[in-house]
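Just dropping this structure here.
Moving on, here comes chain A:
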Amino acid sequence: MFEVENLRSGYGEIGVLKELSFAVQDEIFAVLGSNGAGKTTLLKTLARLLPVQSGRLKLDGKDVTDAPAHTMPGAGVAYVPQEGNVFPDLSVMENLSIGGRTGHRPKAEKLEEVFTLFPRLKERTSQAAGSLSGGEGQMLAVGRALMQDPKVLLLDEPSAGLSPIFVDTLFSSIAETRKERGVTIVLAEQNAVKTLEIADRVMVLSLGEMHLLRNRSELTMKDITAAYHI
Partner candidate 1 sequence: MLIVDAIFIGLLEASPLILAAMGFTLIFYLNGFMNIAYAESITFGAYFAILFNVVLGAHFYVALLPSMLLSGAMSVAVYLAIFRPALNRGVGPTEMIILSVGVSFLLRYGLILIVGPENLFLNEPSIVYMQVLGLGATNLQLVALALVFAMAGILYWMVYYTGLGEQMRGLANNRELAMASGINPHVTSMAIWFIAGCAGGMSGVFSGVFAQVTPYMGWNVILITMLVTIVAGVGSVRGAFVAAVVAGILTAFITLVTKPLYADVVLLLAFIGVLTYRGARTA
Partner candidate 2 sequence: MDYLIFSLSLMMVYIGLAQLLHLQFGMAGIPNFGVVGFWGIGLYGTGVLYVQFGFPLFLAIIVASAVAAAVGYVLALLVLQRSGQAILAATLAFAAIVATLVVTEKGLTGGVQGLGTIGFPLRELDARNLVYLGLLVVIVGAMIWVSARVRDSRFGRILSAIRDNEELAASLGKDTAATKRMLFAITCGLMGVLGGLTAPLHQFLVPYLLAPSLTFAVWIALVLGGKNHNLGAMIGVFVTFGLFDILVETYAPVPAEQAILLPNLKLFCYGVLLVAIIMFRPTGLLGVDSPRSPKRPASGAGRDVSTRGAE
């Protein structure tokens, strides 16, 4: 799916990612790391919201290093940022509807799927997204992304700031999405335990560099702890 070669990226003059190379296959690809490891920067760059400072980015073999952000959904990439992941003034329904603009299937069908996955959203269709609780907001954000009918779903720390019950629900929804719809998922997380339950492969970032990249089965908590410096 995604091929990343010698990627450097960051904000303005500040470099965050240093020479990152990896490839995402049809899988749940987890990016773990402590605060400030560069997870958000990586996902934003994949979504083309941050310029690539150097290196290449390919999607399905096609070079998208300089593709404008708004063409990415058409190419099958949906992105859920960690912060600002809904349109606060728009209603729940409108948020979903904005997501539903891409893809070929009818909106109604996709809506039904999202409501099956997150029944709570159905009860709140006319409520402004800004007034949702943290967990509901996160569900809406994922739901909006799924409305795009993506091939690749980029999720940036969906568990951040959520209560444990919501985290459980959310992660099982993510696993279900993978299983039912075959969507490739790039999941950036700090929550290693939950992530290891559903990921196929795991890349651990530490201060902008790749600490390790392995299959889940070859990975122990100890490997991760080292990268977290605890």
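Candidate entries met the following condition: all candidates are chains of the complex that A comes from, given by their letters.
Annotations
Keep in mind that, in the parts below, a contact is a pair of C-beta atoms (placed from the backbone, for glycine too) under 8 Å apart; a residue touches a chain by one contact, two chains touch by 3 or more; residues count from 1.
A quick note: this is a predicted structure, and the numbers were derived from the prediction, not measured.
Touch, as defined above, links chain A to just one of 1 or 2 in this complex, and that is 1. Across the interface of their complex, candidate 1 is touched by residues 47, 49, 68-74, 78-79, 81, 84-90, 94, 97-99, 101-102, 144, 148 of chain A.
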